[in-house]
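This structure is in structure tokens; I'll ask about it shortly.
All protein chains of the complex are present and in place, except for one that has been dropped.
Read from first to last, the chains carry the letters A and B; within each, the first residue is number 1.
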Amino acid sequence: MEIFLQQIVNGLAIGSIYALVAIGYTMVYGVMKLINFAHGDLVALAAYVGLTVLMQAFGMHLSNLWAVILMFTVTAMFISLFGIILERLAYRPLRKAPRLSAVVSALGASLAIENGIMLIWGPNIKVFPSNIFPSTRWHISGVVINSTQIAILLLSIILMIALYIFINRTKIGTAIRASAIDQDAAKLMGINVNGIIIAIFALGSFLGSIGGLFIGIYYRELYFQMGWIYGLNAFIAAIIGGIGNIPGAMLGGMLLGIFNVLIAGYVSNTWSEALTFALLIIILIIKPTGILGERVAEKV
Amino acid sequence: MKLKNLLWVVVSLIFVLSFSSSYAAGVIKIGVQAPITGPFANEGQGIDNAVKMLVEQQNAKGGLLGKKLEVVTCDDEGTAVGGAICARKLVNDGVIAVIGTYSSTPAESAEPIYARAGVLQTSDATADSLTKHGYWTFFRNSCPNSAEATFTADFLVKKMHFKRIVVLSDYSTYSSDLADATVAALKKIGGNVIYKGKIQAGSQNFTPILTKIKAMNPDVIYFSGYYTDGGLIRAQQVALGIKAAFVGGDSNDNPEFFKLAGKSANGVYMINVPRPDILPYPLAKEFLRDYQAKYHMMPPSIWTLFNADGLRAIMYAIEKTKTTDTKKLAAFLHNLKNFPGITGPITFTKDGERAGSRFMAYEIYNNNQYKVVYKED
Partner (left out) sequence: MRKNLVWYILFFTIAVIYPHFVDPSWVDIGTTFALYSVVALSQDIVLGKAGMFDMGHATFFGIGAYTAAILNTVYNIPIIYTIPIAIALSALFGIIISWPIIHLRGDYLLVATIGFNIIFYQALQNNLFGLTGGPNGIFGIGAPVIFGINISSQRAIYYFAWFILLITMLIIYNIDKSKLGRAFHYLRESEIAAESFGVNKRFYKVLAFALGAGVASLAGVIFAVQYAAVSPETFNFTQSVLFFTIVIVGGPSSIPGILLGTFVMFVVPQFFREFATARYFVFGIAMILTMILRPQGIWPAKFGKLPKYLTKES
């Protein structure tokens, strides 16, 4: 039982990171019907930028707390801006083009960002300093929980609730939902769809950058190709939850995190990726639109 | 529109012809075949850096046989396709020896091409088959897994008396072969392996398998993969409160391991060839110092040093035999005995295998201090 609970705790920590990253995929897909393959690399870029900012902050003899605050603000701003620029340069010119052309453009962006990271920060791993977060461990009836895990889980949940309120209770949020349902109709209603697309790229990149920083703080190891693994997992999470559906991405992330640890822990470690994808395919066969996704009527 | 087709062909032909080799007299060409891009980019660039540095140093001393050395690098991306293309390209460029490549697949696809062209090849790749084809041009510069496996098994069972052993590896050929060899060696001397698992390199989250291992109550976890994962495995092991000892194979022994593991690095055992700072000769220290001064970073792993040794052995052979005839060089290298290397004495067997080096086990204490706890007699 302790083992099981321990697995769940660890699954939730990684799951909340997947969830943050998955939101970026799902929002872009919801409005643009584009699988943004570069999103995972943006997450990796965030971790690298964060580390650089952090080192600069330490260089200026800031206290740990201020250095971390500076890291989060500067990185989040930079990556949001980067997301907006990426959309402007690589996706907007293709908005009217065939859908798969935009997918290839996203794959190109992914390749360029990944290799750009390698050129700037080098091919070797980078390591986050271990002492930026006060790390306390609690033993609760055999289950070990540490403060970083709790911080990540809490911050992710707060961010996701904030996003949920933003999407459902504000004007921009309503406009985003409207654009996701029908772009043309939204345009006719006077919604600036370009503005909405900028907003979702900014928001998605923002949440992704927080995910990237969490990866840096939690695992502390950065390598230039890490974006693929997190991107792919987050993407699966978005689909499990129902791609295009924001609460679905959150749920999907958490479920995937838990599922991953349960498979590796109880079924087979060496087959864990294959089994994760087998589950994904089964979900797609049974319920193609994911757990929370709405069924879209085929246009005739 | 259709003209474009022809245009492309013409353009490509021009490119091709302009790429045909230019042979410069008075130069000895050394090839580097390495994964400069792709998943092993750090390893590939490490090999390239090391070769360029050593060649630069040699040239500063006046080169070899009165000729300057020149390095030609080719990126094989770690793939079979890249390996074969690079081999043909380097042969065509007129190199006499090739350093690298890092992984087994491209080394294997390149091997017959070098053999046919009579170009020496020295690689750290660990697949057994590389030395089984009987190619006279191939020299493995890394130590065979079997030697390390036997030593590791002796250390775990005879010295430390561990009763419940967990063996972990990643999916790379090197790591999974080393894990298999270690398990076999353990079984031979009656070691009790309670679990053998694999981790996906770079996946960072190792808690699922570690939590599972925790329930098995092991007293040692042996990991045959790389420091990039090993450091994290150790950190997460301690974070989960698993009391077992941690023993890392030679690829864990890297300064980054300690950054990743932090305080958890204390008490870790490393299996490796004699470390640079306790070697009886100053070669390794010197190499690492120069490398750091030139590139402002440490080599990515021990494999850089193995390949550097491969180059050093070949340069030594040229110097001693006073020729660049690869047949004579190969004959010399096949009889090379205890040539002082960065990674220990270098001896090649008749089939181009490097004879086993002496291993040692170290314990890490007090943040990055080493002490030898076990060595072969």
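Odds and ends about this structure:
Going forward, contacts are C-beta pairs under 8 Å (C-beta built on N, C-alpha and C of every residue); 3 or more make two chains touch, one makes a residue touch a chain.
As the structure is a prediction and not an experimental result, all values here were calculated from the model.
Across the complete structure, the visible chains that the omitted chain touches are A, B. Touching the chain that is not shown, out of B:L69, B:A84, B:A147 or B:I199: B:A84 (per the contact rule at the top).
Residue A:N115 is the one among A:Q56, A:N115, A:S135 or A:T174 that touches the chain not shown. In the complete complex, the residue from A:I140, A:I165, A:V267 or A:L284 that touches the missing chain is A:L284. Check A:I69, A:I85 or A:L100 against the missing chain and you find that the one touching it is A:L100. For chain A, the residues in touch with the chain missing from this view are 29, 33, 35, 89-90, 93-94, 96-105, 107-116, 118-119, 235-236, 239, 243, 270-271, 273-274, 277-278, 280-281, 284-285, 288, 298, 300.
Chain B residues in contact with the hidden partner, per the touch definition given at the top, are 1-2, 4-6, 8-9, 12-13, 15-17, 19-21, 36-37, 41, 45, 73-75, 78-81, 84-89, 91-92, 104-105, 108-109, 112-113, 127, 129, 171-173, 176-177.
We adopt the following convention: only the chains that are shown with their structure count from here on.
Between the CA-based centres of chain A and chain B the separation comes to 35 Å, rounded to the whole angstrom. Across the complex, chain B meets chain A through its residues 37, 39, 41-42, 44-45, 197-200, 202-205, 207-209, 211-212, 214-215, 228, 231-232, 235, 239-241, 256, 259-260, 262-263, 297, 300.
Residue ranges on chain A touching chain B, taken from their complex, read 3, 6-7, 10-11, 14, 115, 118, 122-125, 127, 130, 137, 139, 144, 146, 215, 219-221, 223-226, 229, 260-266, 269-270, 272-273.
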